[in-house]
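For this depiction, one protein chain was excluded, whereas all remaining protein chains were kept in their positions.
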Amino acid sequence: MQAVYPLVFSAALFCVGVYGVLSRRNAVLVLMSVELMLASVTINLVTFGAILGTEADPLLTGQVFALFVLAVGAAEVGVGLAIVLLLYRNRASVNIDDADLMKY
Amino acid sequence: MSDFAWLIPAVMALSGLTILLFGKRMPRHGAEIGIVAVGFAFVLAVLVAVQVFSANVAAVAEVEEAHEAEAAAAPVWSIAGREVTLVTEAAQGEEAAEIPAGVSEFRLEQSTELSPIGSGFGIEAGTRIDGLTAMMFLLVTFVSLMVHIYSTGYMHGDPRYTWYFTLLSVFTFSMLLLVIANNLLMVLMGWELVGVCSYLLIGFWWEEKLNSDASIKAFLTTKLGDVGLMVGVVGLWSEFGTFNIAEIFEGVEAGDYSQGLLTFSLLALFIGAVGKSAQFPLHTWLPDAMAGPTPVSALIHAATMVTAGVFLIARLYPVYEASPTALTVIAIIGVITLFAMGLLALVQDDVKRVLAYSTVSQLGYMVAALAFSYTAGIFHLFAHGFFKALLFLGAGSLIHSVHSNNMSDMGGLRKPMPVTFVTFVIGSAALAAIPPLAGFWSKDEVLAGAFGAGGYSGTLVTVLGALGGMITAFYMARVLWLVFGGEFRGNGHPHESPAAMKWPLVALAVPAALIGFVNLPFDFAHPRGFAAWTMFDLAYFEGHPAEFNLLLALGTTLLALVGIAVATAIYRRSEALADDPMLRLGLFTKVLQNKYYLDLLYMGVIVRPLRDRLAPAVYWFNDHVIDRIVYLAGAGTVGLGRVTYRDVDQRGIDGVVNGIGSTANYTGNLLKFAQSGNVQLYAGALFVGVFVLGVLFAVA
Partner (left out) sequence: MTGQDILMLLVAVIGTASALLVVSSRNVVHSALYLVIALLSVAATFLLLGAEFLAWAQVLVYVGAVVVLILFGLMLTRAPIGPTAQGNELGRALPVGVSVALFGFLAVVIFLAYPSTEIVLVPTPTEALGSVLYVHWAFPFMVLGFFLTVSLIGAIILARKEEGEGPDPYADAVAEVPVPVASDTTGDPTPVGR
């Protein structure tokens, strides 16, 4: 298949994720959007690994990298949710607009 | 000894300073310092005089020995068993003086260069000791010593006693400085200093406006003459390139000068002498200067300061000899002075004024004499110094006793004041040129010199001089009879003066009587000793043998005796001055009493326009124009300051500073919205940045 398809797909996912990060009110939803962005990155990595093929990439760097990203992303979600919980506990709200103590 | 002659003025300067600083604390209020200093100076002056005298006489003797053969041709008379050779008047230069090599007159010069960077500008401090200097030393220090001693009595009890003695010392120093100078700048210095001291001393009792007016008049009149002096000094400098007198003489001898400039400079110098020596027409200050204390008149206005002008001409005599025009002018002015001033003495009531006019007249004699003979002029100066000082001190004694200057308050003082009487008579006789007193020999030499020179001016001087001698004798006899004869017309009890005032009179009477004998024109004791002593140039001495005209001498003596006889006849029994026939001569008296209207002339033509028109105009200009400029500058600066403060500083600079602050504030107010606290905004900004960077990298 053409290489552009997965790449464009990942770009689309990424941009949708950006939109979600910027526009959702609930903190957990923001985290979900971040997950989308991570997924797009993973697709990108695997695609490039596939483009290179086994001759140019004997160490399967693309896929291994993607694996690592996967793991890190999972860990990051865990910690992020812990932070959101803490935020909820302190402010009794997960509305991001309410977390504006750093306002001028 | 002459090497140390500079000590003479130096010690007087030191004494002046010491009296000024410490006089008030001393037991005799500073007088002792002055007397010791001037005594020391006198002793030194005597030593210097002796040295110069012996050196010069030895030089003359050497020349005489070389001329023995020629002298044998002159007639020899035998008088009282002694061989007397009469040195007849020989035509000038007929017996050409042959001076053996290596013989010259005494001259000693010491000097230190003062001008910076060898520019050759010629400013130096130096001394010139020759016969003339030695003579002046003697005269000045002796008269000053007498005046110092006299003043301890006369000024006793005066509140400014110490200041008086300070001024006396400073004056003596100034006069000695003038005399010892070897360059014209120092002469000028001494000249001006003497003028200042004279001003201070004449106006010593300045609480009376009359006295301060008189001192200002004296100062300004002599200052007018000083302008001429300075012009003359500069003229000589521009001609010969030096102020040093010896170098100027060399320049004159070299003959490489322009006659016109030389005559002009000499006449200008003479104007200075006219001012200082009270010649016509700048004589008006001297009679008014009698407002000062009498010892001051004796010192300054008889013997020393007024002789400065005569001294100057004598000092520069070789230069004057090169300009017959200048000499003629000098003769004319001198003769006018001597005659006109003598007449003025006839109508005075104040005894000091008589003596003042007499002094002016005698100065005229000296000045006129210099036109014909160096020796005659300065010999008269020398002798006159002594007997005029004597007369003034005697007058002071009279004034002190009677408490009044006027002769109408005196009379019959012969018995109460015998010492004063005797010394005054001796002085008067000397002044009237009665032989064998000093005045006879000196005045006679003057007239003989003029007569011998002949010509228009010479004859004029001889005739008027002789007549002037008669007038002198007349008015001095008048004074004697009015003061010492008849009955006492005043109030109170006249008494003899205290010792401090008596003994100087006696001391001065001796030279007044005898000093003539040092310059006898005969071969007796020291023939022409004075001339030899004061000669400035051996060639001149040899070329100008002594003048003695027996007929002339007898004639003038006769005239003097006639004058005395007439005065005696008139004033022998005078009771009141109102009977004085001198005052009843109508127009003659009137003109004389108004001093030829000269004072009125000067006042109207010179003083009033300057003082009442020019000076206020200049003052107005200064006040309204120049000061206004200054004021405007000040106001302008104030305005500038105000503008700078208000606009530049407050609006401009502070505005900038405040503006920066408010701009920062405003910008901050705008920028604060970036700190919204909204995390999504931050994320949004981040992604925008990513996009921009991505585009940039892609494009690049």
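A and B label the chains in the order they appear, each numbered from 1.
The working rule: a residue touches a chain if its C-beta (ideal position, glycine included) is under 8 Å from a C-beta of that chain, and two chains touch if they have at least 3 such contacts.
These numbers come from a predicted model, not from an experiment.
Although one chain is not shown, part of chain B still touches it, namely residues 678, 680-681, 684, 687-688, 690-691, 694-695, 698. Listed here are the chain A residues that touch the chain not shown: 1-9, 11-29, 31-33, 35-36, 39, 42-43, 46-47, 49-51, 53-54, 59-60, 63-64, 66-68, 70-79, 81-86, 88-98, 100-101, 103.
Convention: only the chains that are shown with their structure count from here on.
Work out the mean CA point of chain A and of chain B, and you get 121 Å between them.
Taken together, the chain B residues at the contact with chain A in this complex read 672-673, 675-680, 683-684, 687.
By the touch criterion stated above, chain A contacts chain B in their complex at residues 18, 21-23, 30, 96-97, 99-104.
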